[in-house]
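All protein chains but one are shown in place.
Letters A, B and C mark the chains in the order given here, with residues in each chain numbered from 1 onward.
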Amino acid sequence: MSEELTFWEKLARIDRRVFYWILFIGLMVPFIRPLGLAITVSPSTRDLYEELRRVQPGDVCLINIAFGVSAWPECMPATAACTKLLIRQGAKLIIIGPYYDVDLSYEELKRRCAEDFAKLKYGEDYVYLGFYAGGEAVVAQLASDFRSVFPTDAYGTPLDELPMMKNINKATDIRLVLSSDTGDWCSYYIRQWRIPYGVPLAEIGIAMLGSEYMPHYRAGILFGMSVGVRGGAELEKLIGEPADATIRMDAINISHILVIIAVLLGNIGYFASRGKRR
Amino acid sequence: MVKREEENMAIIVEGRGMALVILVLSYILFYVFMYLGRKGREIPVRTLPPMAAIPEGIGRAAEMGRPVMFTPGIAGDLNDPTQGPQVLAAISILGYIARECAKTGVKLDVFMPIPTALPLTEETLRTAYMAEGKPEEFSPDMIHFIAEQSPYLTAVLGYFQRERPATNFLIGGFYYESVVMGEAGNAIGAFQIGGTANIHQMPFLVATCDYMLLAEELYAAGASISKDPDILGCLRGEDIMKFILVALMIIGFLLGFARVDILVKALGW
Amino acid sequence: MSEVLRREVVYLITAITTIIMFVEFFFIGTWSAAEELRTWAIIIANIALGLGAVRLLAEHVRNIQRRRAGVWPFSIWLIILFVVMFLSGLTGYAAKHDPSSNPVYNWLFKWPYTSLGQTLYAITGFYIFSAAYRAFRARNIDAALLLIAGCFVILTNATVGEVIWSGIPVIGRWFLDYGQVPGMRCFLIVAAFGMLAYGFRALLGRERGFYGEVAGE
Partner (left out) sequence: MPYPTDPAGIAGLWVAWLLMLMIYSYPLYKENLAFRFAEHTYIGITLGVSLIVAMSNVIRIAIVPMLQGKYHYIIPIILGFMMYSLLVPRYRWVSRYPIAILVGAGFGLGMRGVLIPNITQQVISTITPPATGAGAVDWWNYIYIAIGTICAVMYFVLTWEHRGGLGYATRLGRWIIMIGLGAYFGNTVLFRMAMLSGRAQFFLQVLKIVPM
């Protein structure tokens, strides 16, 4: 170990911390100076957008915020873009979430769509039912009887006193469900809502779920899919309002290029030093 | 306690018939080979390099005079359908690790973020130290509990650089902590053995660990150490089930070209 | 007798619970026992957290008593914070059935707690970066395949990939949509059999490793 390392060997053994500093600083650059690289819209996002555009005024849509505060950078842009679009289509919204910091996420969602929410009246155009716990069993329960899971909204008002909820109590009363997940919630909705009741469903959560639910999207079980922050950026492009995700895509690009460079350096160092040893 | 409300001709829930067939068939095969194994029938088993490497890892710690760390990942409570069994399998492996540590006198630290698994962990360690004739060396202080995923991760990170374990065992139900622990462990030069059945974390444990128990190997790990006829018999049964599935897939694959979907329908029964 | 109570009855309870879950799944009918047991398990797990808390606090009290170098002042800090958090949450809960109604709890939850959560969740970004640097080296065919698939997907997810070469997203998407399917599918299948066999032994009371018993003894 103590012997003098050649340049190539050093290349294969760069201290991790060098990468960490470069990465952290590199990720800041686009926030200060956006690069604005072009974004192409993938088919799953386009299908999502097209279906949301078919929503009629008065249709009731369910938004499941199944991510915690920690996943805002990844999940919030797509959720916000879809919410804006639905409000502009005249849809009525029910917002729920299975994480106990969902109140914070709901406030953030409202803040990001502030202009749109300003035109709506709580209780008539949208309701926030808040936190629910219990996994798949509760999702099943929700499909057959909303009021058994949420006797009141998040502020303690009984559902019957909310004009919008008058005739809404089960899955078939809902036009479509958007689930933004970091975990398995979409599969609960697939099994408990989509399959038994045929309620249209789309996943708008983290990128890893993009691979997981791709087969469902291809099989037509999900009408569309937004994959992580990239999906968010595509949706922002489609509704013509570049926001958080569009800027973040620049950061993603920089970080991904850095990863590729690191991999190249590692391989160059590895092969060159191996050649030397021989 | 159990009541049946409706009488119906069909007794099996629609769409679950084939699942029941597979379950029963597997159980029969497991049982038959367990029985044969107990009767003394030899069943060869592929050695699992990660299990063979455990003594090496602990020997390394003994030489360096540093501790050994074991953690099962954040996983989930024991009643969690996917994580619970992984935690139990990990605790079984921990029993073996603990015995090796007791033999060589290496300090063992267990980070256990799952409250329901605490009694089992303690019992396992106690038994292991007892079996090696060193019950006095066991202390519940070896087990560190930290609530929730991220604080647990910070505690492990802090521990890595403060205590500098020579060998880390990252075996169990991992989530995002896998890559952080794996890399941070690498940074302190630890020898690492990983294992999980959580598909989403396999790439990271493969990338950061020296040895890795993938999926089924996690549950079968016991066999390659103990040569227990029960475990070996089950393994043989599993292999035969795999051959049956492979045969079904080959037939179905060929029928697919002719667009005959009889097998698809049968499996969906 | 006590041996039976300590061991055999325990295995029997495990086996009966397992079988009740099977019956509910496969056979038509209303099996309230299964639902009930699941709720019990959730209740037990929630109560068990207190046991963890006792252990965690005991460890830090020991740190303080023994003046463990470099750690014990932090152990005091940890215990103070815990007490503040717990009592303020309790007050909030007692007042309005909502711990956040206490301003101290709310502040600690909203700022330090969520921020640390986001920070730790994001720390993986660093480590995945260095893991890629070290692991993605074409040492042999296995590693080369890992490397190729990984790099194409990385460049596909970033929009910059198609700027470099229009073929990258096409290949990358193939890896994502098809290339990775058989590998992932195989893990699903074999992990399932592993669990079936492991569970079967537990059902028969022959897998006792996790009960602290050494196989064959």
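Keep this in mind: a contact is a pair of C-beta atoms (placed from the backbone, for glycine too) under 8 Å apart; a residue touches a chain by one contact, two chains touch by 3 or more.
Just so it is clear, the structure is predicted and the values come from calculations on it, not from any experiment.
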item: Omitted chain - touching chains that are shown; value: A, B, C
item: Missing-partner contacts on chain C, residue numbers; value: 5-6, 9-11, 13-22, 25-26, 37-51, 53-54, 56-57, 70-71, 74-75, 77-86, 89-90, 93, 97, 99, 103, 105, 107-116, 118-128, 132, 141-143, 145-154, 156-158, 172, 175-176, 178-193, 195-196, 199, 202-203, 210-211
item: Residue ranges of chain A at the interface with the undisplayed chain; value: 16-17, 20-21, 23-24, 27-28, 31-32, 70-74, 100, 108, 111, 133, 206-208, 210-211, 215, 228-230, 248, 251-252, 255-256, 259
item: Chain B residues touching the omitted chain (full complex); value: 15-16, 18-20, 22-23, 43-46, 48, 77-82, 84-85, 88, 115-116, 118-120, 122-123, 146-148, 150-151, 154-155, 157-158, 160-162, 184, 199-200, 202-204, 206-207, 215-217, 220, 223, 232, 235-236, 238-239, 242-243, 245-246, 248-250, 252-253, 255-257, 259, 261, 263-264, 267-268
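As a working rule, only the chains that are shown with their structure count from here on.
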item: Chain pair with the most C-beta contacts; value: B-C
item: Chain whose Cα mean lies nearest the overall Cα mean; value: C
item: Chain located farthest away, centre of chain C as origin (C-alpha); value: A
item: Between chain A and chain C, centroid-to-centroid distance (C-alpha), Å; value: 21
item: Length of the line joining the C-alpha centres of chain B and chain C, rounded to whole Å; value: 13
item: Per-residue overlap in chain A, given as positions that touch at least 2 other chains; value: 16
item: Touching two or more other chains - residue numbers and ranges from chain B; value: 183
item: Chain A-facing residues of chain C, complex; value: 38, 100, 109-110, 114, 117-118, 121-122, 125-126, 129-130, 132-134, 136-139, 147, 150-151, 154-155, 157-163, 176-177, 180-181
item: Complex interface listing, chain A residues touching chain C; value: 12, 14, 16, 19-20, 23-24, 37-40, 68-73, 101, 103-104, 137, 207, 210-211, 214-215, 218, 228, 230, 249, 252-253, 255-260, 262-263, 265-267, 270-271
item: Touching residues (chain side chain B, partner chain C) in the complex; value: 1-6, 8, 10-13, 16, 19-20, 23, 26-27, 30-31, 34, 77-79, 85, 88-89, 91-93, 95, 99, 115-116, 118-120, 122-128, 131, 140-141, 143-147, 150-151, 153-154, 162, 176, 179-180, 182-184, 186, 197, 199, 202, 204, 206-208, 214-220, 222, 226, 228, 230-231, 234-235, 237-238, 241-242, 245
